[in-house]
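Read through the structure below, which is laid out as structure tokens, and then see the notes.
Only one protein chain is missing; all other protein chains are in place.
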Amino acid sequence: MLKRTLLLIVFLILSISLFSENDSLIFLENQTPFEGFAITGKDIPNDGGGGIEIEWSFPDSLDNFFLTVLRKDEAGNNSIVATDLLVSSKQVRDVSSEEDPSRVKDGTKYYYTGILSKKMVDEDFLNMLISKENGYSKNGIYIFNNDTFYVTAETDAIISKASWFNLSRIPVVISLILISFVFLYYLNLAKSGKELYIRKINGLDAVEEAVGRSTEMGKPIMYILGIGYVTDIPTIAGLTILSRVSKKVAEYETKILVPSYDPVVMTTAQEVVKEAFTEAGRPDLYNKNDIMYITQDQFGYAAGVDGMMMREKPGAVFLQGLFFAESLILAETGHSIGAIQISGTTETAQLPFFVAACDYTLIGEEMMAASVYLQKEPMMLGSIAAEDLLKVFIMVLIIVGFVLSIFAYGFNIGIFKNLFDLLARALQV
Amino acid sequence: MLKGKGIPIFITFLVGMIMIISFFIPHKPFGDIEKISLNWYSIIAGFTMLLGVDSLIGMHFRKLKRKDENWFFSLVLILGFTATVVVGIIETVRFGTAFDDKSYFTYIYNYFIVPLQSTMFSLLAFFIASAAYRAFRARNFDATLLLITAIIVMLGRVPLGEQISPYLPKFTEWIMQVPQMAAKRGIGLGISLGALGVSIRIILGIERSYLS
Partner (left out) sequence: MNFFIKLSKIDRRFIYLFIALVVVLPLIFKPKFPVVVSKPVQDVYDYIEKLPEGSNVLISIDYDAASMPEQQPFLEALLRQLFKNKLKPILIVQWQLGAPLGTMGLEKIAKEMGAVYGVDYINLGYRPGYVAQMVGIGKEIRDYFKVDYRNIPLDSFPMMKNVHNYNDIALLVGLEAGSTYLAWIEYAGGRFKQKIALALNAVSAPDAYYFYQSGQIVGLVGGMKGAAEYEVLVDKPDLAVAGMASQSYSHLVIILFIVLGNIAYFIEKGMKNKEGGK
């Protein structure tokens, strides 16, 4: 009997302690840890919809505290946006994603609440807050199992919406209009028959000589497009030069080898060469197998092309496109077999290597203009003149900014500071 | 009008314009166009890989069949290619990932690809030496200036420079941040405008040399 009573007492004590551990909750309504304890939310501007930005600005002393953000929708459904964010991060975005496309619906009213805590938020406490019966309608201090949680008041209703125009890109629209205007003006000028000048580019004048000499020696020509993809502008520029070079190759009735890094580039190069040969009246000389795929491994490609150079001993090597660390490995090998080398790239880090190892190097924009130079059609020349005018415009802008900044920050003159900031803001995207 | 080259030029113009417009409109369906077209490109590029493999293997098969000079290396390539693909598939099935610690694919990676790539890259050290030796001659004033700067930077970028004079690395840093940057920014501006020009020429159909 005594035994049974004792057991009962032990059981009672145990159940009370368990019970109390589960439900020790003290609630102090409307209490806040500091003045202005709140979070704010707004629709993310200039986005495609389905996104709300929640921000908070707490004292620096709370930087290492955690903040958990909850959301309530119009129907009263509660859900967790994010748990245990560092207070110092100052904002979080509640957005729909591919995995959860209907997380934030446009046009629906949402209300947000933040929970500030020193320790990571307790899961039971969180579940209690978001359960439909309790809700988290009341703000204040909750002490749950001796941990303190500060709950903010609900934000006002926030509605996410999609924007029809990205206002932050207005400077881009203005530049777009300006650029289009300049281009159209010069294209019209070219159409009306006005002669436009393009300066001499030695590297491009040498194309004819390189192809000619290679033919005389009975050697093929090698055209290397680098390791760019067809989405890279330098690769596209390389392909336009390839078209001109292969036309010369067809006229001289010699052979062109194009080892490729990317299959899409290879297929495009095949089409470009085929078309150029047809245009030159020698479609019979075109051999698809001369434009081959090597590998999509940077140094594997370099090894493959180097090996091909050593075996085929081309008389002229063109390196036109996007090059990285393999640039010198290719160019030095080309030099060692005594080929005339004409290189061009937009990668400024590789230009010194090309200049050192090649006979001619097209520096950046010269390469972009190469196709125009080799064809010299009036419309094409018009576009180059337009580029030049834009360049002058940018130079003027740089000089203005430079002078303004000297007066603004060198001599500390207020009005120039305002002007400088205005200019900087106008150019910011 | 819309025949021959007209159709592809029209498609290029249309797609170019849509991409430009979608840059400014985040609203559906415009906002997702960039992402969708990048995904499409990935899918198409994946299939063209087959063309690439066909080109590579085809070329070496032909060499092998004709018993061309160096046909043995073509055999090595074909065997190496097949072995890597087969091992990769088997190990992916076995471990869930080809790069498991115990997988033979990791073995191929560690003991073939790593040393081969490192070897090719380290060739640069040698090629830089021979190219620099040939190129850096004090032919005229400009070349002399380049030569002196090159030597200063080469010394300033290694601990040896610090031992010669503590000012050398600081001076090198200045060369890198000021004159070097100025030149690069200038070239960069030209390149951006050039890229703009190429794009506009292609979108407007003025440049058509890339079309077949």
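Should a chain be cited, it is by its letter among A and B, assigned in written order, with residues numbered from 1 in that chain.
Definition applied: contacts are C-beta pairs under 8 Å (C-beta built on N, C-alpha and C of every residue); 3 or more make two chains touch, one makes a residue touch a chain.
This is a predicted model, so every value here is computed, not measured.
Participant: Kindly name the visible chains that come into contact with the excluded chain.
Facilitator: The chain that is not shown is in contact with A, B.
Participant: For the chain not shown, which residue from B:H27, B:R94 or B:R157 touches it across the whole complex?
Facilitator: B:R157
Participant: Can you say which of B:G58, B:P169, B:G186 or B:G205 touches the chain missing from this structure?
Facilitator: Candidates B:G58, B:P169, B:G186 or B:G205; residue touching the omitted chain: B:P169.
Participant: Which residue, A:F37, A:Y112, A:F299 or A:F354, contacts the hidden chain when the whole complex is considered?
Facilitator: In the complete complex, the chain left out is touched by residue A:F299.
Participant: In the complete assembly, which of A:S97, A:S131, A:S180 or A:N289 touches the absent chain?
Facilitator: Counting the whole complex, the residue in contact with the absent chain is A:S97.
Participant: Decide which residue listed in B:T84, B:T106 or B:S199 touches the omitted chain of the complex.
Facilitator: Considering all chains, including the one not shown, the answer is B:T106.
Participant: If the missing chain were put back, which residues of subunit B would it touch?
Facilitator: 35, 38-39, 42, 96-97, 99, 106, 109-110, 113-115, 117-118, 120-121, 124-126, 128-130, 132-134, 136-139, 147, 150-151, 154-155, 157-160, 162-163, 166, 169, 173, 176-177, 180-181, 184-185, 188
Participant: In terms of residues, what is the contact footprint of the unshown chain on subunit A?
Facilitator: 63-64, 82-86, 88-89, 91-93, 95-100, 297-299, 324-325, 336, 347-349
Just so it is clear, only the chains that are shown with their structure count from here on.
Participant: With chain centres defined as C-alpha means, what is the inter-centre distance between subunit A and subunit B in Å?
Facilitator: 17
Participant: Using the touch definition up top, name the residues of subunit A that touch subunit B in the complex.
Facilitator: My answer: residues 46-49, 162-166, 169, 172-173, 176, 179, 183, 187, 229, 231, 233, 236-237, 239-240, 243-244, 260, 262-264, 266-268, 271-272, 274-276, 289, 292-300, 302-303, 311, 325-326, 328-329, 331-332, 335, 346, 348, 351, 353, 355-357, 363-365, 367-369, 371-372, 375, 377, 379-380, 383-384, 386-387, 390-391, 394.
Participant: Using the touch definition from the top, list the residues of subunit B that touch subunit A in their complex.
Facilitator: For subunit B paired with subunit A, touching residues are 20, 23-28, 31-32, 41, 44-45, 48-53, 55-56, 58-59, 62, 70, 113, 116-117, 120-121, 123-124, 127-128, 130-132, 134-136, 184, 187-191, 193-202, 204, 206-207, 209-212.
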